[in-house]
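With one protein chain removed, the remaining protein chains of the complex are shown where they sit.
Letters are used for the chains, namely A, B and C, taken in the order the chains are written, and counting of residues starts over at 1 for each.
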Amino acid sequence: MGSYIPNSKAEQERMLDFLGLASLDDLYDEIPDKVKLKDGLNIPEGKSELEVRRRMETLAGKNTVFHTIFRGAGAYRHYIPAIVKAVASKEKFITAYTPYQPEISQGVLQSIFEFQTMICELTGMDVANASVYDGATACAEAISMCVDRKRDVVYVSATVHPDYLRTVKTYCYAAGRKLVVVPEKDGVTDIAFLKENLDEKSAAFLMQQPNFYGIIEDAETYFGVAREAGAKSIMCINPFYGAIGRTPRECGADIAVGEGQPLGISLGFGGPYLGFMACVQEMTRKLPGRIVGQTTDLEGKRAFVLTLQAREQHIRREKASSNICSNQGLCALTAACYMSTMGPSGIKEVANQCLSKAHYAAKLISSVPGYELVFDAEFFHEFVTKCPVSVNKLMAKLERQGILGGYPLGGPYEGCILWCFTEMNTKEEIDQLVAILKEGIQE
Amino acid sequence: MGSYIPNSKAEQERMLDFLGLASLDDLYDEIPDKVKLKDGLNIPEGKSELEVRRRMETLAGKNTVFHTIFRGAGAYRHYIPAIVKAVASKEKFITAYTPYQPEISQGVLQSIFEFQTMICELTGMDVANASVYDGATACAEAISMCVDRKRDVVYVSATVHPDYLRTVKTYCYAAGRKLVVVPEKDGVTDIAFLKENLDEKSAAFLMQQPNFYGIIEDAETYFGVAREAGAKSIMCINPFYGAIGRTPRECGADIAVGEGQPLGISLGFGGPYLGFMACVQEMTRKLPGRIVGQTTDLEGKRAFVLTLQAREQHIRREKASSNICSNQGLCALTAACYMSTMGPSGIKEVANQCLSKAHYAAKLISSVPGYELVFDAEFFHEFVTKCPVSVNKLMAKLERQGILGGYPLGGPYEGCILWCFTEMNTKEEIDQLVAILKEGIQE
Amino acid sequence: MKLIFERSTPGLSCEVLPPCDVEPYELKPEQRRGQELRLPEVTEGEISRHYTQLESQTFGVNSGYYPLGSCTMKYNPKINDEIAGLPGFSDIHPLQPAHTVQGCLEALHLAERLFCEITGMDNMTFQPAAGAHGELAGLIMIKKYHDSRQDEKRNKIIVPDTAHGTNPASATMAGFTSVSISSGSDGLVDLEALKAAAGEDTAGLMLTNPNTLGLFEKNIVEIAEIVHKAGGLLYYDGANLNPVMGIVRPGDTGFDIVHLNLHKTFSTPHGGGGPGAGPVGCKAFLSKFLPVPRVEEKDGKFYFASDYEDTMGSMKAFYGNFLIVLRALTYTLTLGRKGIPEAAKSAVLNANYMMKSLEDLFQVAFPGRCMHEFVLTAEPLKKKTGVSALDIAKSLLDHEMHPPTVYFPQIVHEALMIEPTDTESKQSIDEAVKVYRQLYEKACTDPEALHQAPVKTAVRRLDEVTAARKPILRYNFD
Partner (left out) sequence: MKLIFERSTPGLSCEVLPPCDVEPYELKPEQRRGQELRLPEVTEGEISRHYTQLESQTFGVNSGYYPLGSCTMKYNPKINDEIAGLPGFSDIHPLQPAHTVQGCLEALHLAERLFCEITGMDNMTFQPAAGAHGELAGLIMIKKYHDSRQDEKRNKIIVPDTAHGTNPASATMAGFTSVSISSGSDGLVDLEALKAAAGEDTAGLMLTNPNTLGLFEKNIVEIAEIVHKAGGLLYYDGANLNPVMGIVRPGDTGFDIVHLNLHKTFSTPHGGGGPGAGPVGCKAFLSKFLPVPRVEEKDGKFYFASDYEDTMGSMKAFYGNFLIVLRALTYTLTLGRKGIPEAAKSAVLNANYMMKSLEDLFQVAFPGRCMHEFVLTAEPLKKKTGVSALDIAKSLLDHEMHPPTVYFPQIVHEALMIEPTDTESKQSIDEAVKVYRQLYEKACTDPEALHQAPVKTAVRRLDEVTAARKPILRYNFD
């Protein structure tokens, strides 16, 4: 059994003596006996480190680590530079609490201030917070920022990631907010629907760029419609797209959110990831969560501190802008380190490689009979094709070669595949994929 | 091409201006043109991190990582606790230089002071140094400590590790010292030879415990002979054996040395490892290399510092006790952290598990026909058996099951196998091995 | 310290990627970004030095004593991080087919079994990313439950005044009105106040037990009865489970829903603010409301199931902060059935030991037996010397110690909320006590010294007022 208790039995005895107690159990004499556990927990005995390691290694061994991944759909494999891993594993960054004591927490505070600045740069927005849980909750929180008593109907495009949509729905259900899903048409948001429906009750319109199908939507037009109706515009972006595509600000968004996982964070079977949020100046005090601000110490030295706390739960309790307390701090630090490592040229290079490789692949894949592109629209690094054979069998075949194929879509696009390409996919890998597709499968 | 130069071309221009130079090449105007490289280096163009990583991963992929290892022979697979890896990868420990400036190097200095103490505890000796390159050079250095003008013949048992023996020979050749290899008899040092040969010219006798064949030799008797002849006794020990077996001090050694790799250092294809050295008080000033001592600062605070530097090359130059400068500092820190993690009970537990598993295995293996034990002597965690089939074929068969079999011996024991067992080998693994041996091979 | 932007030199970069090996493709001009992207241009050495220096201005659990009340800053074992770093976990795409992620699924399934046993619950979701997120999930389940019974008038959540701020905030986000009830003079839920508050509009009660004063709600059975009788459900804020894990299970005291803070009780690190994990467990009758997807097992094979008609939906994308759950699982397997309650006892022993060592100096807000933490009030000291809880906190910084939580819970004036945790040694508690004593004496003789503290830290006290009034929230490139 492992133990991290740094007091020996003898020392504990001494402490009990000091307290005038006979045994450790006496510490619990105020707990009614009838609710106490009688026979202890029904879980296995504790194990030594080596045993636990073996156990967990066995579990890890039951997972397949794919050498080649052509799947994205909200979680993206990008290269994580060694320096980013080294920085993110620095012990004090890992084990510190939220920086409530700024005098001994300038490291964490400054790193978040830098993160906020970078998110502003990426989105073109004025203000960013210190992170929320992930892209989905960032969407949900952004919507909360827009709703008031007069405007409480929320519009979300059907082309956002299904998990995000489900999360937004859940949050809206909770808050008793009306949510309207704007239907998809040809892979993009149905602009006609938007025009017809937005009105003086509309609080916000949320869309994703590129959308779940990888398509670059005409955000500017949608946001024009929203603005006219007096609703706020929320754009959920892929950070790499943000580096080369029109920014949320340029498209007229009031709030930009997104999933920061692509910025140096491992796939990790879905988490921890990183929700980022940024908005225009006027909405600053509606932002949820931590925000770090710059100030001076009493000697006039520049310093950083958690600020605008009057928005937060620990001060405002039921009137807070959100309930968020712990966020994804270390992931934010990681993303900031990643962005520093790549620099403006590196981030754009990743984006351009994603773009170029996806288009290279799309051309080749769609030239294989039966794998036509489903949509005709411009895309970033994901696109949807048909599949002339059983998707499952195709995936199984790819798997045997160490390849995780594209994501099999469901619903209206059942039988279609959402492919994703990043800078990690070499031309060779793509050519190999196409060759396999051409081979076909033994049905 | 990767680059770690933090000045841009523009900045370099500015610096050149300041120096009144036209180009970077002008920096080398004092080097005769005729010796300068004309067409640059004939090595590949530099590569990006991702490319280099892929290249090196490909190389790593050409090595076999064995799940089960029954081979030792000087390099041992033990469990390395997570905390040890975490501590050993702390950036400042890794990137610091030798602690010449004690005021900002108390961390490294104290860790070495602690290491020295632990080595003293393990060996029973009075003083230890901050490490030398490895077990082999520790042997060679120990011999140098014993030689003087009057006594310059050195005796080394033939049962020490062959690499150590070869290294010692090389060092003796260099220094023009006479080396006598004490022959092996039945797997141990030939005591008769020793008795006959040691005389007033003899500087030292060096033996290994357990010896290369895993056997626990009768060190005390040998050292008695040496003492009588006025020669110094040097014992090269396995640190785990030291934790439960009679210490070098108890056996009467003047110097204890050994390979510290088993103490939390990875196999790493042979290095970096850790040579440790300890001796009796009287020989302190003959020790080679760094030694950390305790002192006080000018406010009376306890502090640590490199000391007794008058032994060292940077002070004494040609008269130094050794030429060693860089040592294996980080490995020493790692070993100290390992010993702290395991504690006295943990270190002994490792030793006892090695001992017990080796004896369990020896019983079973030697009961397989043809795999008789070659020697009849008591052993620690290695032992030699015969092999009734082609050793190469047996190894190949084990390899197919992910097992690295024992070490095939050469020389007089050609066709025999030196097996090693540690706490990492489970009963199940051992039983599996025995089953495979029983199966035999298709010749 | 410089900002990373101030270390930037135009033209520099790290060379991370090879050149593109396919034909370059470009966005249409009208789709292209117009704004400049001002990120730092630095080499790796600069980045590395930058963060090394930032780390040196950060206080972690290993930097020194860290008794931050309510936060359970226990030691974070290294094996947990090592396991989470295995490529077999860290490099797994969340949307891989089930047969290629049996290890991940089994880990989640195992974690669900263990943590259900520890809390006395029947099912659990690992989707919530933190405690507050778990609270919201749990409250939405409560809402779903009442909705499913067409019991629609239940729009109030009762929350004691000692509750953490997230509780009322979560209630609001879940569309409830929170009703605050004051604690009794013993620091516990006032049964009469509770009875008065409970009624047919009661959706549920959120309770932290032990509460944030460090006191065990010994009337928990009665409390549960009152709430249940009124038709409400009981929600357990698990942030304070540490002192009672393996001793008493929330489920056995009447709670219907529980969240855990794996980043407090189960030793996963806080990351300077996160990520954490806030799994939510519930009794069987509520399981159908749990968020999807959920891990199921059939014939030894594990899979995700989402087809629960009554599910509340989802709390986030994918499956929660999986790598954090893994760390907590590793910890739980390490401690096991005996180690879990031993850790709890160590936490309680340490807290009582430290409380008793200090009670002659600072008044204990609610004397008696405490659990994992206790709350002192510096009010008498302040009256006497002018030295506040904040001054004490700031003075501790000069002693390489993290201060306790201050000014919380709000019902205690000049509160100092101290939680030594189970992984602190007697030795270090004794040393901390010595420092508290020194500070107390200093406060009596030289209060100004404490008003001036800290003096040894990277920065002195900050102008927080200006920070909030004229917020500077990003670097100004101009």
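Throughout what follows, contacts are C-beta pairs under 8 Å (C-beta built on N, C-alpha and C of every residue); 3 or more make two chains touch, one makes a residue touch a chain.
Everything numeric in this text was worked out from a predicted model, so none of it was measured.
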Seminar exercise, completed: Displayed chains in contact with the omitted chain are A, B, C
For this session: Would you mind spotting which of B:184, B:312 or B:382 touches the chain that isn't drawn?
Result: B:312
For this session: Kindly state which of the options C:53, C:180 or C:452 is in contact with the chain not pictured.
Result: C:53
Seminar exercise, completed: Logged for subunit A, residues touching the omitted partner chain are 1-11, 46-51, 81-83, 85-86, 91-92
Exercise. List the subunit C residues touching the unshown chain?
Worked result: 7, 9, 15, 43-46, 48-49, 52-53, 56, 60, 62-64, 75, 77-78, 334, 423, 425, 427
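Throughout what follows, only the chains that are shown with their structure count from here on.
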Exercise. Where the CA atoms of subunit A average out and where those of subunit B average out, how many Å apart are those spots?
Worked result: 47
Seminar exercise, completed: Separation of the C-alpha centres, subunit A versus subunit C, in whole Å, is 20
For this session: Could you list which residues of subunit C touch at least two other chains?
Result: 12, 14, 16-17, 42, 44, 48, 52, 77, 79, 81-82
Exercise. When you check subunit B against every other chain, which residues touch at least two of them?
Worked result: 49-50, 81-82, 86, 91
